[in-house]
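Can you read through this structure? Questions will come right after.
One chain of protein is taken out of this complex; the other chains stay put.
Coming up: chain A.
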Amino acid sequence: MGKTLATKVWESHVVRAAQGEPDLLYIDLHMLHELNTPVAFDQLRASGRTVRRPDLTLGTEDHNTPTQDIRKRIEDHAARHQVDLMRANCAEFGIEHYRLGEDQQGIVHIIGPELGLAQPGMTIVCCDSHTTTQGAFGALAFGIGTSQVEHVLATQTLPLHPLKNMRVHVDGVLPAGVSAKDLILALISRIGTAGGQGHIIEYTGPAIEALSMEARMTVCNMTVEAGSRAGMIAPDETTFDYLRGRPHAPTGADWDTEVAYWRTLRSDPDALFDKEVRFDGSALTPFVSWGTNPAQSTGLDGTVPDPDCFATEEERVAARRALAYMDLTPGTALRDIPVDAVFIGSCTNSRIEDLRAAAEVLRGRRVKDGVEAVLVPGSETVRNQAIEEGLDRVFEEAGMQLRHAGCSMCAAVNEDRLRAGQRAASTNNRNYEGRQGKGSRTHIVSPAVAAATAVAGRLAAPADLEG
């Protein structure tokens, strides 16, 4: 019987398999950021261990770093301490580290691909659930906890139980004005926040194949929001074109050898999946979340749902609670919901294509008075590219602030956060209670919808601004 892409990558990383025990998997790339790692280094030192492969480990600073005045000392003492610890720990163990203010610094899931470190067939882990992003390259990439960070630091391996295989097949072509963000929100609203649990999702089909690498990263990024540990897309010419010439991509004869191997990384035609979902991408429309988890989303053309319409009591209770938190009334047209703020950024949507999509909408327009519009690129490289392309002027003329790279208002662990009761349209991956600051209300949207919303002052698609 044939094998799935995920199984092929898994099997090629088994260091040791034994009956009744999890497989011991080798990890090709371990990325670290300042927020969830200090304890791992402390425990490592306390047990007299060291980092086995600093050359396969990379550190950066992204979660609690400032995005406005990056030369200024970080005011929050605890946050500053974490950044200092990150630097000291990386220095002590010889780990390469991209720090605030450097040209390559940025969100961990943005810089891995950008540097060419995320390659097909690799195993990639990081102390962050959105590591799934890097599955867009046909890598097995997933988030881990701090204990596992310590385990990987010490051994470069992880003991893991094999996961099941799930295929999400998307037919058709996404209509104009519909993005990868809408696709993944539509999927999550359909299968639920646990729909992919215990599975590695492989995305296939013409609508997926037609996506750019950056759009594929958006899809894989939110795979964890469907409960799945990892999402993958088989590498193809789009993948190879993206990787060619990147700082860490193979060169010369190595390039040819690797590409020949990468081409074998596809699910066999007769591979069996434990679970399968199919839908038609050409029927999709812009999506927006109305509740407090990403599955509580619907088409922008729709209305705030009536909790009584849900099938189970559990869903009804959750919807009532979400609407109370979001201060929304059933039946309200989503386009009638005004916002106080717009945030474009996060590891889901802070790549250059996202900035271009926002700029296209904002060009020649103005952010509505009273709306705070913030754009935070995923890396300094993205920021510099946006400036080179003149997008900074578009944002400035529109009244949208272009800041420095970081997680910013998606994690809201630095100074960028909403006040209680404020409502935002955000390109975030999460809309949990308090996600963007205590008491904040988040509507997850695509970059184009975020930009149109900034102009309209209420939830809107770019097409709404015309005429």
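To be clear about the criterion, contacts are C-beta pairs under 8 Å (C-beta built on N, C-alpha and C of every residue); 3 or more make two chains touch, one makes a residue touch a chain; residues count from 1.
In this section, contacts and distances are computed from a predicted model.
Novice: Choose one: "NADH-quinone oxidoreductase subunit H", "3-isopropylmalate dehydratase small subunit", "Serine phosphatase" or "Acyl-CoA reductase-like NAD-dependent aldehyde dehydrogenase". The correct choice is the protein name in UniProt for the chain not shown.
Specialist: "3-isopropylmalate dehydratase small subunit"
Novice: Per the definition of touch given earlier, which of A:A78, A:A176 or A:A311 contacts the omitted chain?
Specialist: Answering carefully, the residue with contact to the hidden chain is A:A78.
Novice: Of A:P66, A:G106, A:G227 or A:P462, which one is in contact with the hidden chain?
Specialist: In the full complex, the listed residue that touches the missing chain is A:G227.
Novice: Name, in rising order, the residues on chain A that touch the hidden chain in the full complex.
Specialist: Touch with the absent chain occurs at residues 15-16, 20-22, 24, 26, 28-29, 35-36, 38-39, 42, 47, 49, 52, 54-58, 63-64, 76, 78-79, 81-82, 85, 94-96, 116-117, 119, 122, 127-129, 143-148, 150-151, 154-157, 159, 161, 193-194, 197-198, 227, 229, 247-250, 254, 257-258, 261, 293, 314, 317-318, 321, 411-413, 417, 430, 432-435, 438-439.
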